[in-house]
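Apart from one protein chain that is not included, each protein chain of the complex appears where it belongs.
So that you can tell them apart, the chains are marked A, B and C in the order they are listed, and the count of residues begins at 1 in each.
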Amino acid sequence: MEYVVEMRDIRKEFVGIVANDNITLTVRPGEIHALLGENGAGKSTLMSILFGLYQPDSGKIFIRGQEVKITNPNVANELGIGMVHQHFKLVHNFTVTENIILGLEPQRFGTVHTKAASARIRDLSRHYGLNVDPDAKIEDVSVGMQQRVEILKMLYRNAEVLIFDEPTAVLTPQEITELMKIMKNLVAEGKSIILITHKLKEIKAVADRCTVIRRGKYVGVVDVATTSEQKMAEMMVGRQVSFTVPKGEYRPGEVLLKVEDLTVLNHARLAALKEFSLSVHAGEIVGVAGVDGNGQTELVEAITGLRKAEAGHIWLDGQEITHLSVRQRIDAGLAHVPEDRQKRGLVLDYSLEDNIILEIYGRKPFAKRRLLNRPAIRQYAQEVMRHFDVRSAQGTVTAARSLSGGNQQKAIIGREISLNPRVLIAVQPTRGLDVGSIEYIHKRLVAQRDAGFAVLLVSLELDEILNLSDRIAVISHGELIGTVSAAETNEIKIGLMMAGVGKEGQEA
Amino acid sequence: MNFHKQKEVITLLATILLGLIAGALFMLFAGHDPLTGYKFLFRGGLMSLERVGNTLATATPLIFTGLSVAFAFKTGLFNIGAAGQMLFGGFCATAVGLTLPLDKPVLLLVMALVAMLAGALWAALPGWFKARFNVHEVVSTIMFNWIAYWLVYYFVPLYFKGSFETESRNIPLEASLRTPWLSQMFDGSYINIGLLLALAAVVLCAFLLQRTTLGFELKAVGFNRFAAEYAGIHAGRSIVVSMMLAGALAGLGGMTLYCGYATNIQIGILPSQGIDGIAVALLGANSPWGVLAAALFFGTLYSGKGFMNAMTSIPPEIADTIIATIIYFAATSVLIEKFLDRLWRKQQSKEGA
Amino acid sequence: GCSGKQDTKAPAAGNLMVGMVTDAGTIDDKSFNQGTWEGIVKAGKDFGFTPKYLRPNGTTEADYDKEIANLHDAGYSLIITPGFKFENSIFTAQEKYADTKFVLLDGVPHPGNDYSKVKVGPNTVSINFAEHEAGFVAGVAAALQIKTGEFGFIGGMEIPAVQRFNWGFQQGVAYANAKLGTKITLKAENVIYQGTFNDVAAGQQLAAQMYDKGVNVIFAAAGGVGVGVINEAVARTKAGHPVWVIGVDVDQYAQGYYDTDKTKSVILTSAVKCVDQASYDMVKNLKEGTFPGGKTLTFNAKNNGVGIPATNPNLKEDVISKVKEVFADIQNGKITVADKGDGLIR
Partner (left out) sequence: MWVILQQIAPYAVAYMIPLLVTALGGLYSERSGVVNIGLEGLMVVGSFAGALTIATLQGSMPSEALWLGLLAATVAGALFSLLHAFASISLNANQVISGTAINMIAGALTVFIARNLTGSGNIQVASFTRFSVPGLSDLPVVGKLFFTNTYPTTWLVLFILLISYYVLYKTVFGLRLRACGEHPHAADAAGINVYRIRYLAVAISGALSGLGGAIILTTYSGEFNGTVFGLGFLALAALIFGQWKPLGILGATAFFGFASTIANVAQATPVLAKIPGVILKVFPYVITLLVLVLFSRSSQPPRASGEPFEHGKR
């Protein structure tokens, strides 16, 4: 048996878009096979087909040489295929055991018999070094632990082929190293792994072969050991890529944003941000690096006024804004590109023009005596769209919902920068975007800095932070671990700090 | 008209048509002739000037409650408490009408203000509970319905007792929305200037939602509370404001019911127009003009069903059944839309070919 | 009971169009609406027409007006309306539809709240009932049957007809205690208006309270609330703790069966007002050309328009004959029953 998984000429069309256009993927037994492609290239779709969540429009799938029809996840399970999804599929108020056995519950007299199951889970956990407590509730355990629960779910189902969809996006560099070790353990036990990731370094580190797809089309499969990162990136994007953005000289000016001893509570009313201090100067980009869920959201929400500051102060351009409303802060010169563009950034059911004036509809000339002035709104929206290259089907009256992700994000960035803010806070500004859009948005952020304004960049992508920032503040468990100059640090150092190790090397 | 607007209107008409067809089937099953039934149903609502006036009068409170529900819906709230708001608003208006010795125009103005305020108060509290404490408005407005019910139940006999324990005194002519000129225009119908208020409310609501910054804010909160908060719109305040406006509309509807359609307020009755308002809003696709059309349609059915019952042996509940079926079809209009989409695509590909 | 001369069958001829508009509540409320309707139905059988009833959408004047107009426009020539709530509607309708005859039960046509402007049009008959006399007789009958015990009263809403039942009942019990040697107590806390005509659960709960406190007989003049009272009495009697109910409006004996053969009932007697008789008579009069338009009629003991059913297995022979005497005394004026609550509990 040469291949354990063979997907031949898989095609999958959604309304208006071909997500997979005759893609072929072959996985050998005992290998780690990487799947590489831009956002939206069709990786998740392909894996969902392999896992039985979608049915291909055409194409064939062979598992261990047998042609199969994977009509639903149960069939996939029976074939020994398991998947860790990009977004974990765990029920928050169930225990680890309950989550793992969901769908094939051991029964005794009609009741769920968890005892035997949790014993088995404990064994599996020990065998693969996963260190999972079967009786813990999901909502009480860390993200890394949740991922290991997902892995256990597959192992519990005796999966032979394990699919990981962007498993590292939510992990610290240390947790990533840990995960890679686990993966190696797994292939050593004879399992096969399909790994989706955007990070070429990770592919280099663990994968044996790599299949590259672009815009739904198969580009090729390469032997990882003999292919350079640059080469893989070019295959993925289809042209030369520059990993760096040209920046002007670093000439920091006065302090425009100052955060002092800020303490903020999260939903559970625990301190998610503890006595955090930071300042951002005119003409600089300060990056906030940290693992997801370490207080970044609370920091940004406190600065923008979406969340109450429990203690501490915030100044904007010399004016204390700690207790101002969101709107007052916007009027004082604060702009915010939110983390979740569909949840926070846009009213999807509003037209593009209404979204573009979402914060300033009350200002002249857009409103006079509380009546909206449509012509003025439309004209302004057209300008913003032209400036920021926002493309839509019906101009300014297009519903925001029908825009592509990149255009949605460009509209938001355009809206925010058009506010002429003194301070721009950008959170994950390029998440889910293709390389072209990323380049464009990075250029815009740098332009904002070069024009002498302050930019606070919060991102989970270390590369992005390292590329754009002048200084980097590292946050862990709601505390500032340290601030370093971007020029004088590297990924490893930052990664250590993200794990909570101070820049001087001691535990913080 | 673009395809989407067209689709909306066609869906609405198809929904009504399907409801009427379902009604016809029910009649057939029960052994009646649907054509005769419908003939008398519509004649009952429309065959004379007086009946048209009565239909309009029946529709008047429905326009208000429909607007109330639709308005709240636009801002993401489900106002199931229009009944309580209209009862409380109508009660307070009646109380003023029975108490203050003022000239008709002034008195009516004061009553209308009081009705709106009372209705607004009755909706503001659930709104505040929702905004501040995350209490689901469906439950809280139901509770407020019953509280209004019992307050009116005890206060009417206590302070405004009429000939009997069960109802208030009749309101004086000065406090009535009925006017001789309008009644005469419609041959002695009990149509009243509440209708004019309702029409004004439709226009105002449409204007408010489409043209004003307030409407912009309220709709933004309704569509996406998180984005609205992000943009500096005070979502909690918007929820309260929107509930208050919805309550004010219902309260005014209460005044048109108790001081226009009726002549006094009776205890022990939660006005059915509250729940009917939900149906009106749904059928009217939550747009003010849609609400107007739906309320007039329902008014016709309600006011015509008695005549149908008098002329045939078809039970009048068929009208309610038709309305209910229409609402179900409105809820499942996705099917109709999908069907229209398919038709449209077919046509396009034909044109393309 | 209602012992009018119903046996005179007129020849079926002409198409009489008789319609009724119901008051709040349904056509088979086992009391007012139903009684009226049964009279009309019986007349329909006797005189060969199909009657029609309409149920208004609500209980406002406008809702009543609408249904009256519907019957009129559909060609009905006699429209019967039960309940004081129709007073204003009939006041306007009798002028507006001069070609139509109206019968208003339990009320007099007048505008607004103004009882000084009562006007019974030439095409209208207004019929009132001496409910207090019915209540009186029922009270006496129950007292005589029980002899020693405790009574209670549960009314629906506090409207005049219900009040008169209550007042008459209290006078009847007092009369029996004073003149006929019974020992019946009627405590103030056991004279209650529940406040609705439809809250079955509340009726049952209130009755249970009273029975628990030692009340043996409850007079329920309360529509659906009374249904709850009867349900409770049936439940208790079935469980071996017999208690009694006095029915209202019509003979409610059949409502109170507690055995499977449907012969035994918790209904001790009923305070009857002959609405069926009234509606039947009016149709008959119209048919015979003797419609007493413009008149206000009173159905009372004297004309056998109120009373208790002639028979009820729960009443002993001697009780029945004694009640007959009392009834005769009311008829001949030896006993007068006040239709006011002065000096009584509530």
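Note that in this section a contact is a pair of C-beta atoms (placed from the backbone, for glycine too) under 8 Å apart; a residue touches a chain by one contact, two chains touch by 3 or more.
Since this is a predicted model, take the numbers as computed values, not measurements.
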{"item": "Neighbouring displayed chains - absent chain, whole complex", "value": "A, B, C"}
{"item": "Given B:S48, B:S183 or B:T321, the one touching the chain that is not displayed", "value": "B:T321"}
{"item": "Residue touching the undisplayed chain, where the options are B:Q184, B:T332 or B:Q348", "value": "B:T332"}
{"item": "Full-complex contact with the absent chain, from B:F71, B:F129, B:Y190 or B:Y258", "value": "B:F129"}
{"item": "Omitted-chain contact residue, chosen from C:V227, C:V248 or C:M282", "value": "C:V227"}
{"item": "Missing-chain contacts mapped onto chain B", "value": "26, 30-31, 78, 129, 133-136, 138-140, 142-144, 146-147, 150-151, 153-155, 275, 278-279, 282, 315, 317-318, 320-321, 323-325, 327-328, 330-335"}
{"item": "Interface with the undisplayed chain - residues on chain C", "value": "26-28, 189-190, 192, 194-195, 199-202, 204-206, 208-210, 212-213, 227-228, 231, 234-235, 238-239, 260"}
{"item": "Absent chain, residues of chain A that touch it", "value": "44, 48, 51, 53-54, 72-74, 77, 83, 85-87, 89-94, 98-99, 102-105, 107, 110-112"}
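As a convention for this text, only the chains that are shown with their structure count from here on.
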{"item": "Reference chain C; chain at largest CA-centroid distance", "value": "A"}
{"item": "Chain closest to the assembly centre - both centres taken as Cα means", "value": "B"}
{"item": "Geometric centre distance via CA averages, chain C-chain A, whole Å", "value": "77"}
{"item": "Interchain centroid distance [CA atoms averaged], chain B/chain C, Å", "value": "38"}
{"item": "Overlap residues in chain A, where contacts from two or more other chains coincide", "value": "none"}
{"item": "Partner chain C, residues of chain B touching it in the complex", "value": "44, 50, 54, 57, 153, 157, 162-166, 169-170, 188, 190, 261-263, 266, 268-269, 271-272, 302-303, 306-307, 309-311, 316"}
{"item": "Chain A-facing residues of chain B, complex", "value": "211-214, 216-217, 219-220, 223-224, 226-234"}
{"item": "Contact set on chain A toward chain B in their complex", "value": "304-306, 325-330, 336, 338, 343-350, 354, 358-359, 361-362, 367, 370-372"}
